[in-house]
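Working notes, beginning with the structure itself.
The complex is shown incomplete by one protein chain, all other protein chains being positioned as in the whole.
Order as written gives the chain letters A, B and C; numbering starts at 1 within each chain.
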Amino acid sequence: MPDETQSPETKLALDRIIFFSDAVFAIAITLLALELRVPEMPVDQVAAQMPLQLVAMRPKFVSFILSFMIIGFYWAAHHRDFQYIKRYDQRLIWMNLLLLMFVAFLPFPTAMLGNYPAQQFTVTLYAGCLAVMGFVRALLWWYASRNYRLIDRTLDPRRIALLNRRGLIVPLLFLLSIVVALFNPLVAMWSWGLVGLTFALR
Amino acid sequence: MPDETQSPETKLALDRIIFFSDAVFAIAITLLALELRVPEMPVDQVAAQMPLQLVAMRPKFVSFILSFMIIGFYWAAHHRDFQYIKRYDQRLIWMNLLLLMFVAFLPFPTAMLGNYPAQQFTVTLYAGCLAVMGFVRALLWWYASRNYRLIDRTLDPRRIALLNRRGLIVPLLFLLSIVVALFNPLVAMWSWGLVGLTFALR
Amino acid sequence: MPDETQSPETKLALDRIIFFSDAVFAIAITLLALELRVPEMPVDQVAAQMPLQLVAMRPKFVSFILSFMIIGFYWAAHHRDFQYIKRYDQRLIWMNLLLLMFVAFLPFPTAMLGNYPAQQFTVTLYAGCLAVMGFVRALLWWYASRNYRLIDRTLDPRRIALLNRRGLIVPLLFLLSIVVALFNPLVAMWSWGLVGLTFALR
Partner (left out) sequence: MPDETQSPETKLALDRIIFFSDAVFAIAITLLALELRVPEMPVDQVAAQMPLQLVAMRPKFVSFILSFMIIGFYWAAHHRDFQYIKRYDQRLIWMNLLLLMFVAFLPFPTAMLGNYPAQQFTVTLYAGCLAVMGFVRALLWWYASRNYRLIDRTLDPRRIALLNRRGLIVPLLFLLSIVVALFNPLVAMWSWGLVGLTFALR
């Protein structure tokens, strides 16, 4: 049975978990830019050709911005969740590692989307990864908050229930966008942007 | 309405934002070196050819040093700004993510400049990115300091006003250098070095 | 002779060692995904060809997941060990750097395994690296805990002995899997997954 109070040792150990997670989020979000390769051409054609080439690279820029914002969103969510988590156990560590594995993996579906945009397959893969990532995060919070197992014991039960429900919204929207992609992959992609904007401007 | 005092929870949460930002700055600044590729040649020609090849790579070294110093400058500025920021809200998190997106993106215009130096297009792109990055940083500070929304309440109003004005100098100089680049891209590039040196030796 | 108590300076210096280690673990674990390259093909063949190509890339995904979990496991072990370490000396710093060198090196045997799966040579190389890495970690703990040299002086001697023994299990299992690989490399690979699952679900 975990202690009611948080010892300094527990705090440091929990800080290391948070820190390690932050580092993985930060590396994955920065590595996204590695997919943006400079087009090669003779120097004397840069003035004429480069603007056209960058316009042709549009899907790569869009998927960079999109994934940057999505990893940023999940980082901010992780940040919010762990403000209430006060203890940890080995299962929490492994659920967190599973979440981080999806974060580290995200550059792959991002590159797929940047190379082959508005394709049903790549859109479905991307949305599927983000849906699973969202469900892992929701599972982690459900596990930590269940019977106040690992969270702050003063947290209002209604707020816990609210956070449990809210954590399911984003993965469900990504699942829904897979259905949309069956009919029109481009509309599915735009729907992510709309969702993102809604959350950012909230 | 935010509290007058900073609770330990707020402090930890704010520390994570700063930490995450530092990690993104550190990764972006270190990834700049990935553009420096070793020239390939037969081993017996290294002595004769390598010095010439490295001289030919000069623009890549210059853009590495330039971008390292510029990211370093923006990191130091972020460091200064966040010494006064004592609270946060979701909007600050998203403005900060926007700033970090430009930081993570910077290796791309840097590689453009290293591959096609002294070209009007690449110089304009580079200066444009840095100008926008500077304006995002100025916006973040203006947002945080407005009516002491998120900053230390003991900070002198004249100092806040000074920091607001000073934050606009660098992006305005980069905008100005775009005008210079219309006439002479090389002079525009040298002007950045001069500005950098002025700030470093201040 | 080290002090009985831990001064604030020692704590900060120790925190930096832990922090630096966390960063190396986080970077190595995230760089694993760089090996996952998007297959190139004409856009109109994505629907028909991409699913087959991803199935053919299966060994790369398996070795990504495997190495992610193994680095995660060693990070969690490092996390547990350093909760008891309260002081440091130059030898501990160098043993820790040696451990981190294997962590940073792991993407190489991972890529070997992903490119040439179920080959006796690559399976042996991978298992060998992980065995040595495990022994370095066991050595570090033995060095730190010997006569309470650098660890918490209140730790139960039986627990220290247990941790010393337990630290040898994983490297010995990896050594054993090299013997298995002489007969069947595929069985050796599956044995790692079983071991991992046992530890994760414990």
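The criterion applied here is as follows: a residue touches a chain if its C-beta (ideal position, glycine included) is under 8 Å from a C-beta of that chain, and two chains touch if they have at least 3 such contacts.
Just so it is clear, the model here is predicted, and its values are computed rather than measured.
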For the chain that was dropped from the view, give me its touching partners among the shown chains. B, C
Would you indicate which residue among C:Ser67, C:Thr122, C:Ser177 or C:Ser191 is in contact with the undisplayed chain? C:Thr122
Against the chain that's been left off, what residues of chain B make contact? List them. 18-19, 22-23, 25-27, 29-34, 36, 38, 40, 43, 46-47, 50-51, 64-65, 68-69, 72, 75-76, 79, 83, 200, 202
Contact footprint on chain C, counting only the chain that is left out: 9, 12-13, 16-17, 19-20, 23-24, 27-28, 31, 34, 90, 93-94, 97, 100-101, 104-105, 107-108, 111-112, 115-116, 119-122
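Basically, only the chains that are shown with their structure count from here on.
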Chain contact topology under the given definition, line, ring, star, complete or other? line
Chain A to chain B: how many Å between their CA centres? 25
Distance between the centres, which are taken as Cα means, of chain C and chain B, whole angstrom: 35
Which chain B residues touch at least two other chains? 23
